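As structure tokens, the structure follows; a few thoughts come after it.
One protein chain is absent from this view; the other protein chains keep their places.
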Amino acid sequence: MAPLQGFLPPRTPEGRASIVRPPPWHYSGDIVTIEYRTDPSRVAALLPDGIDLADDDPGAVAILWADWQSCSDSFEELDDPVRAQYKECFVVVRCKWRGQHYSRCVYIWVDTDFALARGWHQGYPKKLGAIHMTRPVTVGRAGPRLEPGGRFGATLSAQGRRLAEARFTITGPSEGAGFVNALPMLHSRDWPSIEAGAPPSMKELVTMKGRDVELGPAWTGGAELNVFSSPTEELSALGPREMIAGYFRSVGVTFEGGTTLDAARGE
Amino acid sequence: MAPLQGFLPPRTPEGRASIVRPPPWHYSGDIVTIEYRTDPSRVAALLPDGIDLADDDPGAVAILWADWQSCSDSFEELDDPVRAQYKECFVVVRCKWRGQHYSRCVYIWVDTDFALARGWHQGYPKKLGAIHMTRPVTVGRAGPRLEPGGRFGATLSAQGRRLAEARFTITGPSEGAGFVNALPMLHSRDWPSIEAGAPPSMKELVTMKGRDVELGPAWTGGAELNVFSSPTEELSALGPREMIAGYFRSVGVTFEGGTTLDAARGE
Amino acid sequence: MAPLQGFLPPRTPEGRASIVRPPPWHYSGDIVTIEYRTDPSRVAALLPDGIDLADDDPGAVAILWADWQSCSDSFEELDDPVRAQYKECFVVVRCKWRGQHYSRCVYIWVDTDFALARGWHQGYPKKLGAIHMTRPVTVGRAGPRLEPGGRFGATLSAQGRRLAEARFTITGPSEGAGFVNALPMLHSRDWPSIEAGAPPSMKELVTMKGRDVELGPAWTGGAELNVFSSPTEELSALGPREMIAGYFRSVGVTFEGGTTLDAARGE
Partner (left out) sequence: MAPLQGFLPPRTPEGRASIVRPPPWHYSGDIVTIEYRTDPSRVAALLPDGIDLADDDPGAVAILWADWQSCSDSFEELDDPVRAQYKECFVVVRCKWRGQHYSRCVYIWVDTDFALARGWHQGYPKKLGAIHMTRPVTVGRAGPRLEPGGRFGATLSAQGRRLAEARFTITGPSEGAGFVNALPMLHSRDWPSIEAGAPPSMKELVTMKGRDVELGPAWTGGAELNVFSSPTEELSALGPREMIAGYFRSVGVTFEGGTTLDAARGE
């Protein structure tokens, strides 16, 4: 009997049914990044034991909206774009572990199952949501241009509740697109046992970063953000105390894998 | 009592609840157009009494996928993009009425209610569907460039059934983006009476075209199209006998209104 | 050439592609009705010129959640339930026209296109929404029983915003299921011209009621309702000042058609 194929479940004779093809995964997309400061104690409250606040600007937060196409190394998903396109909204903070600074995603919502599964593999704590962000246009009146005055809206909902709304207006070009999501990621991959009360079946601290990064021109400007409460969310505890800036940039990146830093931390 | 407000239902004190704001409606979007020839009798079978096949190339059909942003004259929808963005797939033929040639939309699927309502106002026979089309990118590996070799997929589903799949690969720049959807539209706005057996409450033949058209560069290339059968669709009767070409172009346009050509045709 | 077929667009050679099959339409479903009183001026503000408040209890409002199966006279939709099932949330007031009292639907959200189209035909001002209501169960712990203590939740969202939330707990059996949605409906079927500034293409006042009504046992109890504001809704202006009661009942009904009361009212 041939062994079962498939990077993730379901595992099958041909491996075609897996919820996602194996890495590398290539991404091309547009990203709106909104950076702001919250009370640092709210960031600290989201870090696991043993992971500390960043040394400088510890209350800095980035909330990002991304409109992606992604594919495996076969590129076949691009011919059937329901398999390639998704949107996501995610919240990133910085932290320190064993003397190194990292970025860490504390909340993230996506709108397809393949992106959800990929995120859980990488340690992104993904849930499903409805994500929208204004697209820049080059013709007509129904959209902003990538130039001063260009104005973007971005929204997040889950389970029929609006969770976040941002607006961003370009004032000019920018060297970069923010500093909060700029470090290697430090993510937890923790999975409980099927047995109640037993130690976790997986408890890992991993790091990862993209390769083959290709960046479009960055634009910056002023930003507003509102977050709303929900019985199934805690995002509103991480609301803005002071806005930093907004950014728009197109990004290309490939994800191949990461490094396990600690495989039984805390047990 | 102040009169009720609202371009379409529901009509309310403030007019904010209407399924769509009043025209003018501004659109900016990307369009993939696939042109082909079918058996002319299949086109004729979709034309109402009194409307004839086009004189030349009467079996020509265009199926278009469009990824739109649209808004009213307040532009407020662009700040809340769930109110602005939608995708559609539509099928256009040409026809002749009283000696004039027109384009006519015979099938169309969209993915939001405001676009559905707007279409019914204009005479587009809209239903809901799931529409996907590959987006061109400028960075990274997960998408085509707008240049020779750029390759696009486009799909349509409704009620969980795949109805159409197209592929298009750019071979070079183009003067235009096809001829089938290029004439003023000739649309029917027919609505039955609430009384069984009574004459229609509305039975109009209208024409319309956009204004303030702004066009991006056009690209052309080879195209494939497959259409599939469904118990609730007749698109498969309009399948390709011969492919003509595919096109990609960004389009900006404003729709303000049209002209009623005949308000009781056929009664 | 055979004439085009189809009760509503698109009209086609076989009539299978119409967004909905012709009436009669048969419905079987479960309905949660929440009745309350609002400021009567808020009801009056939603009535067109010439339609007056009900004589007694003019501020009474019913908001109903319904979980339907529906089909045409061929019953084929029941074999392919994506064509038969939908949920809706709607708001009904009472009014008086030419000395007769009627029920009138002022807001309604559904979750399929065929139900949207059917509603527009009948004069229901439908938009798309996300509708949920707790289902009664007969086994297990994950749902209420149809008996005293049975507790139901019902929610409405549109465009990712929560618009209404209700709770209802059964206290006992009931003779009926409310009085607000109990009269023949008085609906407007108004459609603008394609020509800006021209008189409407359709402007009708119609009445309709179901036939072959079959009712399950009714249950009543206490109810709560919260309505929320949205830039595209005015439901929050119709919030509760005083709750009346909640009801649960299964209903079967057939809709065949209605009567046009006035076909050019107001021009």
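A few notes on this one:
Just so it is clear, A, B and C label the chains in written order, and each chain counts residues from 1 on its own.
Following the convention adopted for this analysis, a contact is a pair of C-beta atoms (placed from the backbone, for glycine too) under 8 Å apart; a residue touches a chain by one contact, two chains touch by 3 or more.
As the structure is a computational prediction, the values presented were derived from the model and not from experiment.
The chain that is not drawn here is touched, among residues C:Y27, C:F179 or C:F228, by C:Y27. Among the residues C:D49, C:D79 or C:E147, only C:D79 touches the chain that is left out of the figure. Listed residues A:F7, A:F75, A:F179 or A:F228: the one in touch with the omitted chain is A:F7.
Mapped onto chain C, contacts with the missing chain fall at residues 26-29, 68-71, 75, 78-82, 84-85, 130, 132-135, 137-144, 151, 153-155, 165, 167, 212, 214-216, 250-254. Touching the omitted chain from chain B are residues 130, 132, 155, 157, 160-162. What chain A contributes to its contact with the hidden chain is residues 1-4, 7-14, 16-17, 19, 23, 44-49, 76, 80, 82-83, 106-108, 112-113, 116, 120-123, 125-128, 159-160, 188-196, 198, 201-202, 204, 206, 208, 231-235, 237, 256-260, 263.
Here is the rule we use: only the chains that are shown with their structure count from here on.
Chain geometry summary: the mean Cα position of chain B and that of chain C are 30 Å apart.
Chain geometry summary: the mean Cα position of chain A and that of chain C are 40 Å apart.
Looking at chain B, one finds that residues 80, 82 touch two or more other chains.
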